[in-house]
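Before I ask anything, let me first share the structure, which is written out below as structure tokens.
The complex appears here without one of its protein chains, the remainder shown in place.
Order of writing sets the chain letters: A, B and C. Residues in each chain are counted from 1.
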Amino acid sequence: MLPMSQHAIDSLHTLRLRVREFAEARAWERYHNPKNLVMALSVEAAELLEPFQWLTPEQSRQLSAEQHEAVRQEIADVLIYLARLADLLDIDLLDAAADKLALNARKYPIEKSHGNALKYTDFQK
Amino acid sequence: MLPMSQHAIDSLHTLRLRVREFAEARAWERYHNPKNLVMALSVEAAELLEPFQWLTPEQSRQLSAEQHEAVRQEIADVLIYLARLADLLDIDLLDAAADKLALNARKYPIEKSHGNALKYTDFQK
Amino acid sequence: MLPMSQHAIDSLHTLRLRVREFAEARAWERYHNPKNLVMALSVEAAELLEPFQWLTPEQSRQLSAEQHEAVRQEIADVLIYLARLADLLDIDLLDAAADKLALNARKYPIEKSHGNALKYTDFQK
Partner (left out) sequence: MLPMSQHAIDSLHTLRLRVREFAEARAWERYHNPKNLVMALSVEAAELLEPFQWLTPEQSRQLSAEQHEAVRQEIADVLIYLARLADLLDIDLLDAAADKLALNARKYPIEKSHGNALKYTDFQK
């Protein structure tokens, strides 16, 4: 086991390589096709949903230290599968997010979206 | 609208700030509590699941250009909500992923996990 | 098109047969393996999640007629895939639910669960 400091990951690119190594070291490539990975990612997203299901919105803003750590681990699982999927599909995660934010800025212009959570398909014509 | 080059995002930290600005410019803070955000993230994870539901694993490795772009956008949505959630809960995504990979390395030692997809709770004692 | 009254379905057993006919008439059996169907069911569950993501719990109790109808359709989709999956796996849905309720009654005894939403694994010893 390496000392903890060795585990530092300083970019999404490094994360992607680490997750790839992790999978290859276990010969998990045959399980890691995109179909299976989106399933795994959905399972992790639901595990992130679970600790919040009975909380009020207010309680969800004030997690205990124990709840916060559990949530942090589930968030990590989602990111790990996202990095693995991006690796297999050769997608740059930050570029994809930047493009999507630019698209969302057009779909949700401030003058139509300020203070409401309407879906763009529901805007008044 | 800024020219596309202005939209470049070079780190998860920058993404987090951009997503925060996006929400604040629309006064969406009142909708963005952790409970609501994990729901939104799960919805996006399922939208990522949808294009794969009827594909074989083999087909999922060979997406058309159109399918690939659709998947790229859904992956971006998941990352955007992950960044927003991490911002609200003050979680460093890369640190969280590094810690979780270290934990997974202990839960899934190579000698027990090589070539199988068993959950660690199902290892033979 | 049959008149609407012909579409009446009076039991889960009838629903199961109707969904089977629907799939067979379209030669969808090759898509309907359990793996694909649980994916489809998860997608529908998330479509049911979507209209609630930005609502407060109080608002979720007071849906407009339009919201109620949209939710009714998503609930129907979940049940339809549940019936299809039960058919393929030869599971009696009501028996399964009865058995699970009996199990839950043992896992969540009234004296430990009254007025709280603790998971049984979190009960004080």
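In this text, a residue touches a chain if its C-beta (ideal position, glycine included) is under 8 Å from a C-beta of that chain, and two chains touch if they have at least 3 such contacts.
Note that the structure is a prediction, hence the values are computed from the model and not measured.
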Interface partners of the hidden chain - shown chains only, full complex considered: A, B, C
Contact set of chain C toward the excluded chain (per top definition): 1, 4, 7-12, 15, 18-19, 22, 25-28, 31, 33-36, 38-39, 41-42, 45-46, 48-49, 52, 55-61, 63, 68, 71-73, 75-80, 82-83, 85-86, 88-89, 91, 93-106, 108, 110, 113-115, 117
Positions on chain A where the hidden chain makes contact: 31, 36, 39-40, 42-43, 45-47, 49-50, 52-54
Positions on chain B contacted by the hidden chain, ascending: 39, 42, 54, 56-57, 117
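The definition used in the following text is that only the chains that are shown with their structure count from here on.
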Superposing rotation of chain A relative to chain B, computed on C-alpha atoms, to nearest 5°: 180
Distance between chain centroids, defined by C-alpha means - chain A, chain C (Å): 26
CA centroid of chain A to CA centroid of chain B, Å: 2
Sequence positions of chain C contacting 2 or more other chains: 39, 42, 54
